[in-house]
Structures are given as structure tokens and as C-alpha cells.
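This part shows chain A:
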Amino acid sequence: MENPYIPYPVSIDDIQIATEDKSLKTFRFVFQNKSDEEKFAYKAGQFAELSIPGLGEIPIGIASSPTEKGFVTFTVFKTGKVTSHLHTMKVGDTMGIRGPLGNWYPWDTLMGKNILIIGGGFAFTTLRSSIKMMLDPSNRSVFGNIDVVYGARTPGMLLYKDELFEWGKREDINMHLTVDTEAPNWDYHVGFTPAITEKVAPKASDDTYAIVCGPPIMIKFTLPVLEKLGYKHDHIIMSLENRMKCGIGMCGRCNIGTELVCKDGPIFTLSDINKTPKEY
Partner candidate 1 sequence: MINYTENIRKISGDLLKSGKVDVVIGYKKGTLPGINEPFLARTPEDAQKLVWDSQCRLNLANYLTNRKENVGIVAKGCDSRNIATHIIEHRVTREQVTVIGVPCTGMTDKNKLRELAGGEITALTEKDGIITVTSRHGEKTVEKQDLLQSNCANCLHRNPVINDIPCADPVPEINTARNDAEIKAIEAMSPADKWAFFEDLLSTCTRCYACKNACPLCYCPTCFVDESRPQWVGKGDDPIDVRTYHTLRAFHCAGRCTDCGACEAACPMNIKVRLLTGKMEKSCFERYGWEAGLNTEVRPALDTFTLHDPEEFIK
Partner candidate 2 sequence: MTEFEPKIITFLCNWCSYGAADLAGVSRFQYPPNMRVIRVPCSGRISPKMVLAALRKGVDGIWVSGCHPGDCHYIEGNYYARRKFTLLKELLEFQGIEPGRIHFSWISSAEGVKFAQVANEVISEVKKLGPAKHFIKCAPKEIAAA
């Protein structure tokens, strides 16, 4: 019987400070047993439990793309007991990863469709995974137009900045980066994500899906914009968060109505979410 509570042992391979305030770091892990990497086959949008013996576990979205081999990355905000400890760990340290967990963005449905990605702040991790995956030469032709609206407070708070600017130079993706207020040497948008979305988002159609991931306040103001633009609720895809422990649908704390965010989610369409209590 496979024990779903045992994490795969991993080594920290690289640590990058992800934002100027140092509250986020990106950790790259390599599996200590090669075979575990195969078992960890994941899709963009899934998450994993990062497991530190003695401290506990935290559910974190996978930031690397399934097309990137040999490692997995996670960008982690320092907030509680486990994440604070993780931020003190060093390259070479051993810890555990349990997953992949949860569902993924509905890639089967999204094939051949135009994709509008809207992200804010720290919540760009699984979106990064998705973009990276879609831009992979073997996948790019599978999708239609890709538009990305990504906002942060300041340029220094944008995650994966180098990559963002690289993508900005490409022809096959439209990047709409924005920061809250004017900043030196900032040549992109200025303004909150919902406002920029209203300006740059592609027209709604049956063939266009929006993936929205960001802080509650961003979501709150972005959804009306999308509605105004004509996006149907089943064409708006969101990733939810709730307190989790087991990550496999058993411990009982992450439910919104009948749905378990860890197992039935974390990805839901807005029309799914509309049927459930807003307990997230």
C-alpha cells in the first residue's frame, strides 16, 4: 500500500531571493531518488506539501513547469512556522516534498483556446508554471493567443522578473506588466491589475479563457471587469487556497461546501465556485 503521507526526500539545489523585500524566496529541489522524480509527474496548476521534519508541512503551488526536467521549484512567502524555517535553510539541506497534489488548470479544455492569464503579487507561481509550459516549443502551437496581465506593488515585487522581460520580447505572448505606482526605469503599465485588465484583455469569446490568481482584493475587483468584458463564469478559472494538512482530501479542513480544495481543487471555474459557500 502506497503511503501518501511519506514525502519524497529532496535536496535544496538552489535558493534565490525572489522579491526586493526578501519576503519570498524561490527554492529549487532535486529528488534524492531519481525514481521519485518520475512519480512526481505533475501538471501546471498543481501543488505539493513541502515537508520539514520537526516543523511540519505547507501546501505550495509548483512554480516549475512540467517541461523543466531534473528539478522542481517553489516560491515561498515567509509567513508561519514552516515557511520561516524554510527561509533559513541552505543549499544542500535535505527535506521532503509530498505530491503532486490537487487538480490542474483544465489543459484539455484549454487546448486550441486563447488564454488570458491575470496574476497579482505572490500568486504568480502556478501561472509561471503554466506560461512556461505553454511556451515550450512542443506545446506553443496547441494554444491560441496568450495574454498575461501581471501586477505587483513595485517592480521589485514582481516574481521571476528576468523571465517576464524575456517573455516580453517574444512575439507569441503578450505581456502586460503593471505596478501600482510610477517607478524609475519602469516602461510598462502603471495601475492596478483590474484596471489594466480592462484596458488590455482580449475580447471575450467561447474560445477565450481567463485564469485568475491573486490576492483576494485583486480577485474582488478583477471578476467584475471580466464580467463586463463578457467572460462567462465557466470561462473564468481560479485557484483557491485554504488551510490544509493532509493535501489528499482526508483531514477535512479545506472544504468549501462539498468540494475539498486540496483534492477536488485547488482549481475551480467561477461557475463551480458560485455554487459553493465562500469559505476560503
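Behind the choice of candidates: all candidates are chains of the complex that A comes from, given by their letters.
Assume a residue touches a chain if its C-beta (ideal position, glycine included) is under 8 Å from a C-beta of that chain, and two chains touch if they have at least 3 such contacts; residues count from 1.
Here the structure is a predicted model, which is why all the values come from computation and not from measurement.
With chain A as reference and 1 or 2 as options, the touching candidate in the complex turns out to be 1. Within the complex, the chain A residues that touch candidate 1 are 80-81.
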